[in-house]
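The complex is shown incomplete by one protein chain, all other protein chains being positioned as in the whole.
What follows is subunit A.
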Amino acid sequence: MEHIRTTKVEQVKLLDRFSTSNKSLTGTLYLTATHLLFIDSHQKETWILHHHIALVEKLALTTSGCPLVIQCKNFRTVHFIVPRERDCHDIYNSLLQLSKQAKYEDLYAFSYNPKQNDSERLRGWQLVDLAEEYKRMGVPNSNWQLSDANRDYKICETYPRELYVPRIASKPIIVGSSKFRSKGRFPVLSYYHQNKEAAICRCSQPLSGFSARCLEDEHLLQAISKANPANRYMYVMDTRPRLNAMANRAAGKGYENEDNYSNIRFQFVGIENIHVMRSSLQKLLEVNGTKGLSVSDFYSGLENAGWLRHIKAVMDAAIFLAKAIMVENASVLVHCSDGWDRTSQVCSLGSLLLDPYYRTIRGFMVLIEKDWISFGHKYSERCGHLDGDPKEVSPVFTQFLECVWHLTEQFPQAFEFNEAFLLQIHEHIHSCQFGNFIGNCQKEREELKLKEKTYSLWPFLLDDQEKYVNPLYSSTSQKPAVLEPNTVAFHFKFWRNMYHQFDRTLHPRQSVFNIIMNMNEQNKQLQKDVKDLESQIKQHKNKQTDGVLTKELLNSVRPESPALKTSLCLKEQTLLPVNDALRTIEGSNPADNRYSEYADEFSKAEPAVVSSEYGVARMTC
């Protein structure tokens, strides 16, 4: 609390982000230890978690006050005008401090208390059990075994303790290989395809430089391909662009030399690095934050940002991987530089294409725990949880979620969860409200005692499961279990519900998902009613046969049914609260939309000379 000087400021204006006529709401701004809160004159509350704040800017003083612009990691952008400069300055300074914590222990998760006892909390952490998951895949088996080499994090600090390796790979081979790989991240099992007996393995780049070799590493790769009885060769996918991989050779790193490894097929897939991705997203946000954006600027901005190109690259890599397993029965080893960003993207997305389990709500949690959390995707650095190196921040996991969203769009019935689920997970990788995403690897998490001091996100999502269910999901869909997405350029769309999730006016005003969910619920309820009534009728008939009674009974349910039909759309919000009710608002208002600014012309005295279209003032937030 020592950072908070002013806790309450009145007469603050919240500007409409896209309005070119400076439309605003007036209200009171509160600063708490964890949140910034704005309550407008309609008593509508806007809560912003300090950890969600990516950037606070104080703009030049205007006649109406001092503008304060806050950009959040969940893509909310708010623009306040604080009447007095001193208040603005205080809040600005407080937010700077509060949004960038120096130590893990100051993160929200360590103070968040959802009123659960210790055993409930522990059960929450046990919800996802990776040992169970490997068992589900069918390991250990005659070809793959659990290795205890990293039990004490001795070989690789950023890997989990439990690792699965080919049975014929001895410990010296593993140790030798790990010394030849960046950060000791030697090849281990990520996913095992039981029917094909083929594996997805992952690692970091070899320290091959221009000519170095490592026999143990060569042995380990051979062991992996031997563990697959169906195919003698295996793929090694370097997910980097060829040039980047080659440049790494000068630093003593690099990629596998096909001459030294028997039976490998080496392949670059060209996903760019974290820095390119960070600046791509930055460009994307600049474009879509523009006031008075024209269609043309939007598409040329989308093109320049390159964001969809990167999404397509990740998707293509995952498809390549899935095909190698399905069509060629070949095992695949995936790596990038350190094997925790692009490698996580490609392995997890590839598994998701192959295995319908990962398309369920629980399975998706397991997938994230396995390929991202346990294998050391550096959440705290990539999400900038602490005040650290801004060059480590990168939207790698966001890209993964976006790829999954594209798949849900192409295969509307293949996923048990809906878009809200993806958005909610995205919300919490930055919120630091739960322990799952804090820290950069399992070792660090254990040292932080996260399982004792914080809560796991997953049980909370499961408690709210009905919000995240895709009503169209059909697990027994006639389609084959493997997804074969189409990655022709036309199929990639801008994910408006992610990057504009708080910009209410840009969204459809009616939610198909909600109405279908409600219909489903009501169908179930009605079926139950019918059953109940039938059994009641039976009972009554047994007692006394009286037609009048039956009719009364039927009438008693009637008020529900006709009303349903007419009021569905208006009732939907009360029937089914969604995480952001605003997104489902029924009806609409011209004042919400930019053409309403034409209205000025209605009242102008002079006949309109063509106003320069829309973007009179083209400012970037």
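Some points to look at:
Here, contacts are C-beta pairs under 8 Å (C-beta built on N, C-alpha and C of every residue); 3 or more make two chains touch, one makes a residue touch a chain; residues count from 1.
Note that contacts and distances are computed from a predicted model.
When the unshown chain is looked up in UniProt, the name that turns up among "Translation initiation factor eIF2B subunit beta", "Lipoyl synthase, mitochondrial", "Small ribosomal subunit protein mS25" or "Myotubularin-related protein 9-like isoform X2" is "Myotubularin-related protein 9-like isoform X2".
Set against the missing chain, the residues A:Gln126, A:Ser475 or A:Gln527 yield one that touches it, A:Gln527.
Residue-level contact of subunit A with the missing chain is found at 18, 288, 293-300, 302-303, 306, 308-309, 312, 410-414, 471-472, 474, 477-479, 486, 488-494, 496, 500, 505-512, 515-516, 519-520, 522-523, 526-527, 529-530, 551, 554-555, 557-558, 561-562, 564-566, 568-569, 586-590, 592-596, 598-599, 601-602, 607-610.
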